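Reading through the structure tokens given below for one structure.
A protein chain is absent from this complex, but the other protein chains hold their places.
Entry: chain A
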Amino acid sequence: MLEFDGLHKSFGDNRVLDGVGFTVAPGSMFGFCGSNGAGKTTTMRIAMGLVRPDAGEVRWRGSALDQGLRRRIGYMPEERGLYPKMKVGEQVAYFAKLHGLDAAAAAKAAAEWVEQLGLGARRNDAVEKLSLGNQQRVQLAAALVSRPEVLILDEPFSGLDPIGVDSLAEALLGQARAGVPVVFSSHQLDLVERLCDSVGILARGRMVATGTVEELRRREAGRLLRVVVPDAAPDWATALPGVRVVSEQAGDTVLELSDGGNDQEVLAAALRTGRVTHFAWQQPTLVELFRGAVAAPTAEEVAA
């Protein structure tokens, strides 16, 4: 298990992380979402030892990360970084050596990864001569070359074209299938929804939601009901107990049910107005879940 436990961090008066915690099982992919400035990068930098937390720690297989364990993590920083004048192959081999491979193994692994990511022909070119997309591949090679036990990637998909996204997704799925826990942050929520076994949403320095996309959906799904009643008079549902009208437009009504609300009563009321052409619980997309989670402080947060 890769565990992020109770991370707190303030920069001056700015409280960036306020008890961030989640766990990632080996072989699973964790999508880390949150608005800009929510603290995703700080969380990942803490894991990599680049920022010292005020409290809390990150553990891998039960022991707190130290320099030795971090050497077993493949990391891709948000701001990509490579030596611009160093050759692709040498650069990847250098990072392999920094992660503890001996010279021969590093050269071999670098050659394999460079080949695998389709950069074989550019092996002896300086990184600065490559296109941005190809530089990103070198960056990925640098993260993967030491056969890491854990992958932590900050916005790995940003700046990639759709084909680049697909090949990176393929590479990450391959790592996860091989048993590596993968944590990545992204604003491309459709991608997170498609790739990740579990998702964490960070807002105001706290995890406001964690779980599989299904779990999050189920949690939210109890609440929004869409009913389309073309013949109904306006405000047909306002009087129903435990029901709040979220939106209503020409009979297309979205209702939020509190615990006292009963969907069968709503259906009965709808039928009384005439035809019912649509009656279903909303299946929120991750985008909607994200908006909901990020928008308002939860009761728990307010209490805190």
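Here is the rule we use: a residue touches a chain if its C-beta (ideal position, glycine included) is under 8 Å from a C-beta of that chain, and two chains touch if they have at least 3 such contacts; residues count from 1.
Note that contacts and distances are computed from a predicted model.
The chain that is not shown carries the UniProt protein name "ABC-2 type transport system permease protein", picked from "Carbohydrate ABC transporter membrane protein 1, CUT1 family", "Fumarate reductase flavoprotein subunit", "4Fe-4S ferredoxin-type domain-containing protein" or "ABC-2 type transport system permease protein". Note on the undisplayed chain: of the listed residues A:Phe95, A:Phe157, A:Trp236 or A:Phe290, the one touching it is A:Phe95.
Residue A:Arg80 is the one among A:Arg80, A:Arg137 or A:Arg217 that touches the chain not shown. Residues 11, 45, 48-52, 67-68, 70-73, 75, 77, 79-86, 94-95, 97-102, 105, 108-109, 142, 146-147 of chain A touch the missing chain (whole complex, contact as defined above).
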